[in-house]
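Heads up, the thing below is written out as structure tokens.
Left out: one protein chain. Kept in place: all the others.
Now for chain A:
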Amino acid sequence: MADGATSTISLRGSVDLVQEFFEYAINSILYQRGIYPPEEFRRVAKYGLSMMVASDDGLQTYLKKILAQLKTWLEEGDVQRLVVVVTGVETNETLERWTFAVNACDTENAAPSTAGDIKAITKQIQAIIRQITASVTFLPLLDEACAFDLLVYTRKTAAVPGAWEDSDPKYIADSQEVKLRSFTTSVHSVEAAVAYKDHDA
């Protein structure tokens, strides 16, 4: 939610934007990588694109719970990264790791006019989503059944509810990493990257 008079974005507005972006990015990854059957997705218009969002109830409730907690953490400024991990069910091996690093912007230095415009932010988010879609061209095929997991890197001092537990980072053994685009509101900046298991290695 941007202020009407100026085009700066408040902390709350930025948190909303980032959380929404995460929601759609996670759904896109689930659809594009074929982790769930394509019939379980429906089209939604967002960011000027036609996005695929999960329509399955179980999956939606699960994502909602996680995203709600993520929002709380974002407001506190506790979130450092969100990682979507794709593991093979049989081998239990991490195949792909999508990283979204959240950084607090240095408000003093950022030029107030450029970073704050909603349109510019939407364009940047659009670019990232397009890149996620286009990533199928270089990501190796997932030829086994896969499951996904969401990891959140928070500060040590963050308040962690009981439903969350500590986990290992689930790094990939020999990985290739591709850095994707980033977007920035005037309060947060989110950088995306994907690491995948290099089959040729």
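Basically, a residue touches a chain if its C-beta (ideal position, glycine included) is under 8 Å from a C-beta of that chain, and two chains touch if they have at least 3 such contacts; residues count from 1.
Quick note on the criterion: contacts and distances are computed from a predicted model.
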Quiz item: Of the options "Trafficking protein particle complex subunit", "CDC20/Fizzy WD40 domain-containing protein", "Vacuolar protein sorting-associated protein 26B-like" or "ALA-interacting subunit", which is the UniProt protein name for the chain that has been left out of view?
Solution: "CDC20/Fizzy WD40 domain-containing protein"
Quiz item: Pick from A:I29, A:M51 or A:I66: which residue touches the chain that isn't shown?
Solution: A:I66
Quiz item: On chain A, what residues meet the omitted chain?
Solution: 11, 33-38, 40, 56, 58-59, 62, 65-66, 69, 77-78, 80-81, 89, 103-104, 107, 136, 141-156, 158, 160, 163-169
